[in-house]
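Only one protein chain is missing from this complex, and each of the others stays in its spot.
Up next, chain A:
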Amino acid sequence: MYRRVSILMRKHFVSVLVLCVAMIASLSVRAADPGKGKTLFQQNCASCHNVHKQVTGPALKGVEGRWSDKKLLHQWIKNSSSVVASGDPYAVKIFNDFNKQVMPGFPSFSDADIDDILAFIAQEEVKDPNAGKTAGPAGASAASQDSGNNSLLFGIITLILAVVALILMQINSNLNKLAADKDGVPTGEPVPFYKNKAYIALAILLLFIVGGYYTINGAIGLGRQKDYMPEQPIFYSHKVHAGVNQINCLYCHAGAEKSKHAMIPSENICMNCHKTISEYSGADLYTAEGKKVNGTAEIQKLYDHVGWDKTAQAYTKPGKPIQWTKIHNLPDHVYFNHSQHIVAGKQQCQTCHGAITEMDEVHQFAELSMGWCVNCHRTTKVQFADNKYYSIFEQFHQQVKDGKIDSVTVEMVGGTECQKCHY
């Protein structure tokens, strides 16, 4: 329950944030925004350009200074061929320097967009490309140690109290005996507590309950792998890709909209960007064990798999597939379809995969048990009014109209029946 609330809050948070940004953007008198520029840069330019070094296109450090007229630069970005055709000497030189390769035009950019990007470049160019690679992992692990201590404390206290209770009971019985002796009432030899049948029965009962609890929970958990976080052949960080660089999930997991499988991207998808991005220059990466990861070396592992030679900028060896360790495993008798949930159900990836944009190494966020699926189907509402598929459910539509029900859940349209997932 807690998680679902947090997810809801996160969803609202994002939408409110988007709304605020939109309002601010439309109302305020704008100045160039390097933050927005960064996003635009990463989405549109980064596949061919780097600020500090030449890749497919020239290094963009100091680009504004190289152009005589800022207007011309804007025009170049929107449609470079027209500038070359106009005969601007710098434009022609650049064009010839890069083997007459035409830079794709971005006619959809507004002038403000381009200013944002230029502002981002200006902000970046003063930074040292090699800086920021040495900061330690301090504080990363400290925070996580906080929780969990309470239960141990409670346990110790419970144990102490139990011992105290036992001692008190012993004292009580001894005193009783003394009192009885004093009164001359004959009593039997005292039974030591470990031979006391009541105690033994109690202990057995306790053992049975506790043992049973753990056995049953253990049995239910057989084959379940929540929090499973295997080591992958390449340290691929979702945080860097989907979080920091905000690459859309569906760019790589294109199957999620079309197929039952979300699809682990083929290596050619990786190479769409990594042909040019051969070095990692972001924040330091650490494994779960706290070992530092060399991002550039990990990119090199990708090159080794696909057979790419980054200095020759060519595929020199035959590619071999990367053998990722599968994290989310459903039993064979379960049919699950990503596209059903993403397209028809309009679910977010994060609903089942958690805060993937914050995971360097992916772990299984959800339980993926049948109870977990069914509970969600019981509470999740279908796109009842918007999706015309549901127009055939006339009774429900009438009930909604009459105000008898306010929405229709997946369960109400048969979403918890056996043969929705098992066939």
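Operating definition for what follows: a residue touches a chain if its C-beta (ideal position, glycine included) is under 8 Å from a C-beta of that chain, and two chains touch if they have at least 3 such contacts; residues count from 1.
The rule is short, and it goes like this: contacts and distances are computed from a predicted model.
Novice: Write down which listed name, "Allophanate hydrolase", "TAT-variant-translocated molybdopterin oxidoreductase", "Carbohydrate ABC transporter membrane protein 1, CUT1 family" or "cysteine desulfurase", is the UniProt protein name of the chain that is not shown.
Specialist: UniProt protein name of the non-displayed chain: "TAT-variant-translocated molybdopterin oxidoreductase".
Novice: Looking at A:Ile299, A:Ile322, A:Cys349 or A:Cys373, which residue reaches the missing chain?
Specialist: A:Ile322
Novice: Taking the full complex into account, what residues of chain A touch the chain not shown?
Specialist: Residues 219, 222-223, 225, 230, 254-255, 258-261, 263-269, 305-306, 319-326, 329, 331-333, 335, 337, 339-340, 343-344, 386-396, 413-414, 417-420, 422-423 of chain A touch the chain absent from view.
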